[in-house]
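Shown below is the structure under consideration.
Not every chain is included here, but those present sit where they belong.
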C-alpha cells in the first residue's frame, strides 16, 4: 500500500543517514555548540545570503512556533495569522499555553493578505480603550501554506510593507519552505525570504531530515538570549550535533532544493492526472500537497490501494482529500496512482 | 451632560453607601471570612434556591472570568463561547494569559446556540488525531449578553442538554444578570439559572455596588480549593467584608431585582422612543443596553447633549451606538433624551 | 476584643468615606480616566517629586505585584527577592502562574543585601551554559519588609548600585510604604524611593483606604502599554474613580503620612511595653508590625482579650506572634494591651 497521507512517512535522506552513521561514535560537546552545528549554521547563512543571521536548531515545528512567538511577543500581545494557520488549528493551543492569543483572520486559500493586517491594526487602534483588547504584536504566515498555496513575491512585499507600517515583526513558518520555493511558478527565492522576514525557519522534518527545524533570525533585536527560549520550551537537543549534521548535509551542496524539486515534480504529476480525469481541486496548489475532490466511489476505490488524508466533506457525495509527496516519494508510487486513475 | 455610555458611571446605591459608612470602623477578619460575607452568602443561597451552593466574592468581571475558567479547564482545553463574548474581545487576552484558547463561534445577536456546541464537539471528535487540536472543555455564555439580548428558558435548557451530552460544564457570566432577569419578556428566573449552570456569577459592579461579583458554584466537583484560585488570580480582597456588606444589602430584601427593573424600564422608554421616531436597532434588545442606528446628523446632534458609546459603523451615513441605563439612571435624564429626539 | 492581627481590620479613613459619599452620584467615565484619578496622579507625582512619573491605580497587592513583574520580565527571566518576600510566600504562586520563577535568597530579617544580588548574578553568569538556568531579570524588595524591618538609605543605594551594575530594574513593594517611611530612625524619604526605584507602589489597603495600590513608574522604558497589563491581570477597576478619590484624599494634604505616623507611634508603645516586661522580639522592627516572643502562659492569657497572629513556633515553650497597628488603631486599644501586660 503506497502512502501519500503526509510528508513524514519515511526516515531521512540516505545521505543524512550515512553521515549520522559515520560520525556516530565521535565525541562532541552538547546543546548545539559542536562544530557540525557551526558548519551547518555557516552553510545556511550562505544559502540565505545573510552572513549576519543567527541560526538555531530545534527539533519540531510546534515547538519552534511556540519558541519563536514566545521570544517576540509581550504578554498582552497576540499573533495575527490566517485562520488555517498551523498555530491556530493543529498545535493543541501551544501558543495560548504560552500566554498569547492567536488572532485568526479568515483567509482565502490559506494566504493572509496585507489588507487584512492593516484592517486588524486599524480596528485595534480605533477601539475606545485599545488596552481592553489584545494588541496584535506580530504576523505569522506559512510558506508554503497549510493548503499548499504559495505567496508571490509581490504579496510577500505587501505583507512586509504592512508589517513595517505598524511595527509588526514578520515570522514565516517554513515547515515546507523547500516545497514552497520549488513550487510551480514560484517567483520567490530563499534570499527574498531572508530579506522580507524578521525570522523564519527552514523545515527539516518534512524535507529529508529525521527531524529538525532551523530558525533563522534576521532582525537584530530578536536575537538576544534566544537560546534561553529554546531551552525553556524544551527544544534544546542534548546531542545537538544530530541537528547540525542533518542540516549541514541538506545545505552544503543544495540537497535541500534538490529533494524539494523532486517532491513538487511528483505532486504536479498527481495534480495533472486528477485534473485530466475531470476532478476538481479544493484549492489550486502548485506545491507538494494536492487536494482533489473525490466522489464517494472513487474515494472508496483509491482507499483500497493508497493511503491519503481525508481533508473535509464537500457535500454528501464528495470529499476533499490530501495527497502529499515528499523527498522520498518514489516515482513508481505515483505511476501506480496514475494507473489506478 | 447626561451620561449613558455605560452602566458604571456612578458610585453605589445609597443604601450600600450607608451600610458601608455604618460599619466602617468595625473590626473584622480579612479575606472574606467575616460575618458580613457569611450573611451575604446565606442571602444569595436563599435567593438562588440552592442551600448547597458555594458563594465567593471577587472584585471585577475580567478577574472573575479568568478565575472561574482557570478552575475548570485542564491546560489543553479551551472555552467555547460566542465570538462577541466578553472573554473573547474585551479582556486583553486574560484567558489566554492563563493558558487557554477561547474557542469563539460566530453567533447571532450575541447568543450561542446548542447546535453550535454540538457542532464544535463533533468536529473536534471527528479529527484524525484530536490531540492535535484544543479540546473544548467548557461553555461560557453571558446573561444578558454583550448585545443586551437574553436567552429564553428553552434555549438555556437546550444549551444545558448539549453541555451534559458532552460533559462540558456551563458557566454563565452574569455581569448583567439582574438586567437580564428583569428584561422584557424574560421567562427565566434566578432559580432556573442556578439549576442550569454549573457555575455563574451575579454582577455587582454594574448593578448597584461600588464593585464586586458573586460567584455561585453549584457543581460539587468545581468547589474544591476555589479560594486558592481567587488568591492566585489577585481577586481576594483584603477587606473582604466590603464585598459581603454590598451583596448583603443587594440580596437581603430584593434590592438587586428592584434596581434591575428600574434600569430596564428606563431602557424600554429609550428603545420605544427611538423606534417611534423610525430609527432601526442593531439588535432587538429587551434589557438595559440599546443599540439604535443613527444617521450622521442625529449622531452629531445627540452627542452635544449626551454621552453614549459608538458601537460600530454600519455604512458611511449610519452608525450603531449604545445607550446604557442602570440602577442609577434618573428618569429626568431619559426625559431629556426623549425630548431631544 | 481588640484586634491587632493585621492592618486591614477596618474600613477606610473617615475623610475617605466622606469624599466617596459626596461624589457618589456624580457621573464619570470609567477605568481610571476620570478627573479624580488625574488629580490623584498629580498629587502623587508632587509627593514623590517626579513630574515625569506614570501613576496607575490597582485594587490589591498580589495583583499589583503580578502585574508589575509581568510588565518587566521576559519569559526566561526570574525575580530576585528575599525568601520572606510576599511574592515568594503569600501569593499562591501568582508570579509563577504568570510564568516566572521567584529566585528566593535567604535573607536576614526580611532584608535583601546588595551582595546577595551580586552573588546571584555572578553565579548565573559563571554557569557553563547560563541559558540552562533562569536569568535574574529584576529585583523585588519590600519597604517596610514583611517582618517590619526597614532599609536604610545607604542600603537602598547599595542595592540600587548592584541593580545598575547588572541592568536589573528595581521594584519596591510599598504595601506598607507609609509605615516604613514613618518608622523609627528611618532616613529614607519618599523622594529617595522615587529616585532609587525603577517602579514602586504606594499601598492604600493597609494605609487608610478601603483598598487600592498606586503604582509609580519612573523608568521610561517600563511605562509603555502598562494599562494593557493592568487589564489583562484583572486590575482595571470599572469605577476607577473610587481609587482616584481615595488616593487624592490620602495625598492632597499629607493624610497618608499622618496616618502612617500614628500607626508607628502606637506600635512603638507596644514594642516598648513588651521589652520593658523582658520579652524578646523575633526581629528588631521600627515600624507598625511587632513580633514579640511569648511564653505559652502569656500567649494564652493575651489571647483571651486580644486578636493577634501566631507567626512561628520558637521552641516548645515559646511562640513568636505579630501585633499590627494601623491608621485605625485606637490608643485605648493599646492602653488596654499595655495594662494587660
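Each chain gets a letter, A, B and C, in the order it is written, and its residues are counted from 1.
Note that in this section a residue touches a chain if its C-beta (ideal position, glycine included) is under 8 Å from a C-beta of that chain, and two chains touch if they have at least 3 such contacts.
All values reported here derive from a predicted model rather than from experimental measurement.
A.B. asks: Which copy number describes the whole complex, given 3 displayed chains of the same sequence?
C.D. replies: Spelled out: 3 chains shown, and the full complex contains 4 copies.
The criterion applied here is as follows: only the chains that are shown with their structure count from here on.
A.B. asks: Could you find the chain whose CA centre sits the greatest distance from that of chain B?
C.D. replies: So the chain farthest away from chain B turns out to be A.
A.B. asks: Which chains, taken as a pair, are joined by the highest number of C-beta contacts?
C.D. replies: By number of C-beta pairs in contact, the leading chain pair is B-C.
A.B. asks: At what distance in angstrom does the C-alpha mean of chain C lie from that of chain B?
C.D. replies: 33
A.B. asks: Distance-wise, how many Å sit between the C-alpha centres of chain A and chain C, to the nearest whole number?
C.D. replies: Chain centres of chain A and chain C, defined by C-alpha means, are spaced 49 Å apart.
A.B. asks: Based only on mean CA positions, could you tell me how far chain A sits from chain B in angstrom?
C.D. replies: 42
A.B. asks: Residue numbers in chain C touching 2 or more other chains?
C.D. replies: Residues 98, 228, 231-232, 236 of chain C touch two or more partner chains.
A.B. asks: Which of the residues in chain A come into contact with chain B in the complex?
C.D. replies: Counting only chain A, the residues touching chain B are 75-76, 78, 89-93, 96-102, 128, 131-134, 309-310.
A.B. asks: Going by the contact rule at the top, pick out the chain C residues touching chain A in the complex.
C.D. replies: Listed in rising order, the residues of chain C that touch chain A are 31, 70-71, 74-76, 98-99, 129, 131-132, 135, 225, 227-232, 236.
A.B. asks: Across the complex, what residues on chain C touch chain B?
C.D. replies: By the definition above, chain C touches chain B via 2-3, 5-6, 8-12, 14, 17, 20-21, 23-30, 59-63, 66, 91-94, 97-98, 205-206, 210-211, 228, 231-239, 242, 307, 328.
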